[in-house]
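The complex appears here without one of its protein chains, the remainder shown in place.
Labels run A, B and C following the written order; every chain starts at residue 1.
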Amino acid sequence: MNFDFSDDQKFLKSEARKFLDANAPTGRVRQVLDDEARPYDQALWKAVAEQGWLGAAIPEEFGGLGLGHLELCVIAEELGRAVAPIPFASTVYFLAEAIQLAGDDRQKAGILPKIAAGEVIGAVATSEGPGVLTPSGVQTSVTGGRLTGVKIPVTDGDIADLCLVLAKENGQPGLFLVDLNGEGVTREPVKTLDPTRDAARLTFKGAPAQRLGAAGEGFALIEQVFDRAAVLLAFEQCGGADRCLEMAKAYALERYAFGRVIASYQAIKHKLADMYVKNELARSNAYYGAWALNTNAPEMPVAASAARIAASEAFWFAAKENIQTHGGIGFTWEMDCHLYYRRSRQLSLVAGAPRVWKERLVSHLERRNAA
Amino acid sequence: MNFDFSDDQKFLKSEARKFLDANAPTGRVRQVLDDEARPYDQALWKAVAEQGWLGAAIPEEFGGLGLGHLELCVIAEELGRAVAPIPFASTVYFLAEAIQLAGDDRQKAGILPKIAAGEVIGAVATSEGPGVLTPSGVQTSVTGGRLTGVKIPVTDGDIADLCLVLAKENGQPGLFLVDLNGEGVTREPVKTLDPTRDAARLTFKGAPAQRLGAAGEGFALIEQVFDRAAVLLAFEQCGGADRCLEMAKAYALERYAFGRVIASYQAIKHKLADMYVKNELARSNAYYGAWALNTNAPEMPVAASAARIAASEAFWFAAKENIQTHGGIGFTWEMDCHLYYRRSRQLSLVAGAPRVWKERLVSHLERRNAA
Amino acid sequence: MDFNDTPEEAAYRAQVRTWLEANAPKRATGDDLEGGGDSMAASKAWQARKAAAGYAQITWPKEWGGQGGNPIQQVIFNQEEAKHPIPPNPFQIGLGMCVPTVATFADDDTKARFVGPALRGEEIWCQLFSEPSGGSDVAASRTRAVRAPDGSGDWLISGQKVWTTGAQFSDFGIVICRTNPDAPKHKGLTMFWVDMHDPGIEVKPIHQMSGGSGFNEVFFTDVRVKDSQRLGAIDDGWKVSLVTLMNERLAVGGASGAGWAQFMEAARNLPGLDGAPALKDQALREKLADWYVQAEGLKHTRNRTMTALSRGQTPGPESSIGKIISAVQMQELAHAAVEMLDQYGIINDPALAPLHGAFQSSLMFAPGLRIAGGTDEILKNIIAERVLGLPGDIRVDKDVPFKDMPTGR
Partner (left out) sequence: MDFNDTPEEAAYRAQVRTWLEANAPKRATGDDLEGGGDSMAASKAWQARKAAAGYAQITWPKEWGGQGGNPIQQVIFNQEEAKHPIPPNPFQIGLGMCVPTVATFADDDTKARFVGPALRGEEIWCQLFSEPSGGSDVAASRTRAVRAPDGSGDWLISGQKVWTTGAQFSDFGIVICRTNPDAPKHKGLTMFWVDMHDPGIEVKPIHQMSGGSGFNEVFFTDVRVKDSQRLGAIDDGWKVSLVTLMNERLAVGGASGAGWAQFMEAARNLPGLDGAPALKDQALREKLADWYVQAEGLKHTRNRTMTALSRGQTPGPESSIGKIISAVQMQELAHAAVEMLDQYGIINDPALAPLHGAFQSSLMFAPGLRIAGGTDEILKNIIAERVLGLPGDIRVDKDVPFKDMPTGR
C-alpha cells in the first residue's frame, strides 16, 4: 500500500509553499482584487513560469519538466492555498491537458513548449449562458474553419492567447483552438463573484479555428478534459479549504469572548471538527483522483467526480464557516476570509457545478453496477 | 389576527392531557409493544370512545359531539404526545373524514354514529407493495360489487371492521368500503418498525364492496382524504416531537458528565435549540393546516403538505436526537426514547412519505405561481 | 382560529388606511440609506408627518407624542404603511432603543429636549455598544470614560466602537464606557449620551465583503461630556444597557433577498441537467419544498406572535427563531441558485445575471446576516438559555477585575 505522495513530491510541495509565501502573499492577491484594470498578477505569472511549474506535467520533448501529474497536484494544492491570482488552471489544467490528450504532433509541438515557457495563456470556452450546457444546446458553430458564436463566461478569456472552444461542425460537437489575438474575436470583461480571477464574454465572428481531436467527438473529449482538470482543481480546493481551517483555528485561539478564547466553546470546536472531517474526506478522494489521473485509469470519470464533489463541498463549508468563526470582522473587506469564499465559488463553478458532477458520478455507477 | 386556538380548545387540550396521563402512561403503551398478541389497547380505546373523542368532529345529527376540526387537532396533539396505541387515526382521521367528505346520506347515517360510539374501527388501504403508488399502478379491482386484490401494509387492518380501499372499477380508480368481517377477506398481521400500532396484509377475493363517492374519482378523493388526515397527523407529530424535546431537556438537566449537567455543554444546548426551532416551525405550519382544514379553504393541499413535511421532519429530528442526548441508556429497550423513534417512522409513512408530499407541494406551487 | 381583525382592530386599520391614503407619499424616492443617500430628506419629511398625526410611535404615551396605543396597533400601522412607497426609516434605532433609554434614565429637561426632535425625525440617534475586542460580549467594552482632570466633573471618553449602524448620519448616540477597570466586567461600566458632531468623534464606514458600507467604526478621542449626560449611576451601565437591548429584540427584522419564489421562477426558465427546465429536477424541487415550508413556518410564527399581541399577551418564545432560520436559508438558497446557473453562476454583473444578480448579492450578504445582531451560535445559546431554561455557559469572567481578564492582547 503506497497511497501517498513520495518524499520528492512532498519536498516540491514545501518548496512551492515557500515560493508562494514569498511571491503571492494575500496583499498581492488584493492588488488584483481591488484594481479592476488588473486582471491577473503578471509578475507572479512570470515567476511561476520561471519555476517551471507551467510545464511540470509536460514531457521534456515539448519543453516541460516531464515530471508527472502527481507533481502538478502538489503545486495545485499550494496555488489553491495561496488563492493565486493567475491563469494557471486555464492554461495548465485545461488547455495543456487538452492538447496532451487530443492534440496531434504538430499541435503538441507548436503549443506545449510555449505554454511551458509562459508565452501562451490558455482558456477554455464551453458555457453560452445560464444553466447546464447539453450537447443539443451548443449554438456556437464552425463552418469552413471559421468559428462563430458567443461564449460566456470564459475564465481568463480577457487575457488568454489561445482558447479551446466547444462548437458544432456539421451539426456535431467538436473542440477547436482559436487564437484570441487574431481576427474575428471580440472580448468584453465580465464582473464575477471572484474578481481575483479574470473572466470575459467572447464573441466570435468567423474567427479562424483549428480542430483538436476527432470530428464529432467534442463532448466526449471535453468531458475527459474536465475530468483531468477536476482532479487538479480538487487539489486547489483542498489547499484553500485547509487554509480556511487554519485561519479559523488561529482566530479562534486568539479571540476572547466572555473571558476565554472562543476556541474553548463547543460550538466553535465542533464547527472546526466538522471542517476537518470534510477536508480529510476531500483529500482522500483527491488522492484517489490523483492516482487515477497519473495512471490514466479506467476509473477516471468516477474518481474525478468524487474528487470534485468532495472538494467543492469541503471548500464551500470551510470558506463560509471560516467567516462565521471570525464573526463581524470576518465580514469586512479587509480580512482575507472573503478571498476564500469567492474563490470557493469560482473553483466550484469553473468546470461545471457539483450537481452536474453528481449526476455524472451516479450515471457511471449505475452502468458499472448494472454490468 | 387570531391565529391560535381558543381558550375552550386549550381547556379541552389540557383535559385531554390529564386523561391520557392517567389512562395511557407509557407503561400501558409497552403492554402493546411487548405483547405480539395485543394489537392495540382495548381498554384505552373504550375509554377514549367514552370521552366522545371519536366523534369530536362528527356532526351531532350523526351521533358526534359536533365540535369541529380544531378540537380534533388538540386531541390529536395529545394522542401523539402519549404515543397512544389505538386505531384513532385510521378510524377518525381517515375513515370518518372520508365518509364526511364523500359519503352519501345513507353511508353517513349508517357509519358515522357507529364510529362516534366506538363500535367500528376503521382502516384505509391504498399501498400494494414497496414504492410509490401511482394511479396506473393500482392492481386491486372491483367487478360487480366484488373487490379482489392485495393491500399491504394496512394500518390497523388486523383489527378494523370497515376498510376504505382504493381499487379500479372499469379501469378507473375508485374508493370502496369493505366490511372486513365479511366474506372474501383474509387478514395476516405484518411486523413493522412500530409494534405499538397494528398493521396487516389484506387479501380480498371477491369481497362485497360499496363505492364511496363518484366513480373514477378515487385518486382525487383519496388525495383529499390524505390532506385532511395529514393535518391531524401533523398535530400528533408535533405532540410527539415536543415530548421528545421535554424528555431530552429533562435528562440533560439531570445527567452529569465531567462534573456538570450535560445541558451545560453547547453541543447539547444547540442540539436542543435546533429541536425547538424545528418544532416551532412545525407547529406554525400545523396551525395553518388546521385553519385550512377547519375552513375548508382552497389552500388546503398546500397547507396540508407544508404541515406534513414540517411535522415529519421535526418529529424525526427530535426522536433521533432525543436518543442521542440520552446516550447509551437511550438505546435500551427500557427507556421510552425508542417508542417515539418508532412512532415517528409510523406517522411519517402512514399517509405517504414526506418526499411524496414535497412533490405534491411543489406541483401545487408551480401551478399557483404560473397562474 | 382565523386571520381576521377584531372589531377594534378593524376600526383602527380603517382609520390608519384613510390617513395613509391622504398622507403617504405617492411615489418612491430612492432607497440608498448607506452613506445618508438621497432619500434622507424624504425620510425626515415622512417621519415629521407621521409624528404630527401621532403615528410615529403609536405605543408611546400621548405626552411624548404617541397614542398610548398597543403593540398590535403598531403592527397594523406597519402593515398598512408598507403598502405605500415610503422612504427608508433611519429613525428606528433611536426611537426603539436609544430614546427610551434616555427617557428612562435622564432628567426631565433632557427627556423634553430629545423626545420631540427624535420623534419628528429631526435628530437621528445611534447605539454605540459593540467594540472590536468585544463582539457578542458587550460587557467587555474597553472604551474608557475618566473624570476630566480640571475638576469640572466632566468625563473624557476615549476608545473605539464598531458595527455602529447609522453613525455616519446620526446626531446623537448612547455609548457604554468602562469607568472602573478594577471591578468585574459587568460592574465597571457607565452609560452616556453623546453629541455625534463633537470633533473628538470620528466615523469611518466599514467596507463589507459584500461591497456595501452599512456599518461604521466610531473613534473617540478625549470626547468631553458633562456629568449630566450620564445615564444611570456610575458603574451601573450594564443595567442601563439591558434596558436598551431588551427593546432590540422587537426591532430585528427578517431577511429579505431572493426567496423560494424567485428560485422557482429562475428554475422554470433555465436548462437543467438534461436540457429540460431545471424546475423538473427533483433535487431542486425537494429543496424548494423545504424552503417554502421554512418560510411559511416563519410567517405563521409571526402570525402567532401577532395573535399574542392582539390578545394583550406577551409573545411567546417562538418569536426568537426568525433570523436563525432566514439567514442560513438565504445562504443555502443563494448557493443552490448560483449552482443551478452552472458556470454562468459566477457572473454577478446585474446587467447579465438573472434577476439582476439577486442570488449573487444574497450569497455575498448572507455571511453578514448570519453574524449581525447575534451570530447563529449566540442565538442558539439564547434559545437554549432563555427559552428552554438550560444553564448558561460556564463563566470564567464573573468575579475577575476587568483589567486582569485575559484578552490575548
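Just so we're on the same page, a residue touches a chain if its C-beta (ideal position, glycine included) is under 8 Å from a C-beta of that chain, and two chains touch if they have at least 3 such contacts.
From a predicted model like this one, the values you see are computed outputs, not experimental measurements.
Colleague: Need the list of shown chains touched by the one chain that isn't shown.
Modeller: A, B, C
Colleague: In the full complex, which of C:Glu80, C:Glu217, C:Asp281 or C:Glu296 touches the chain missing from this view?
Modeller: C:Asp281
Colleague: Check each of B:Val74, B:Leu349 or B:Leu365 against the chain that is not shown and name the one that touches it.
Modeller: Per the contact definition at the top, the residue touching the missing chain is B:Leu349.
Colleague: Which residues does subunit A use to touch the chain missing from this display?
Modeller: The list for subunit A reads 1-6, 70, 245, 249, 252-253, 260-261, 263-264, 266, 268-270, 272-274, 276-277, 280-285, 287-288, 290-291, 294-295, 305-306, 309-310, 313, 355, 357-359, 361-362, 365-366, 369-370.
Colleague: Considering the whole complex, not just the chains shown, which residues of subunit B touch the missing one?
Modeller: Given the touch definition above, subunit B has residues 126-127, 129-134, 136-137, 152-153, 190-194, 199, 254-261, 265, 267-268, 316, 320, 323-324, 327-335, 337-338, 341, 345-346, 348-350, 352-356, 359 touching the missing chain.
Colleague: Can you name the residues of subunit C that touch the chain not displayed here?
Modeller: Touch with the absent chain occurs at residues 273, 281-286, 394, 396.
We take it that only the chains that are shown with their structure count from here on.
Colleague: Rounded to a whole Å, what is the gap between the Cα centroids of subunit B and subunit C?
Modeller: The separation of the two C-alpha centroids amounts to 42 Å.
Colleague: On a C-alpha centroid basis, what's the spacing between subunit A and subunit B, in Å?
Modeller: 51
Colleague: Residues of subunit A touching 2+ other chains?
Modeller: 265, 267 - these are the residues of subunit A that touch more than one other chain.
Colleague: Mind pulling the subunit C residues that touch 2 or more other chains?
Modeller: Within subunit C, the residues that touch at least two other chains are 377, 380-381, 393.
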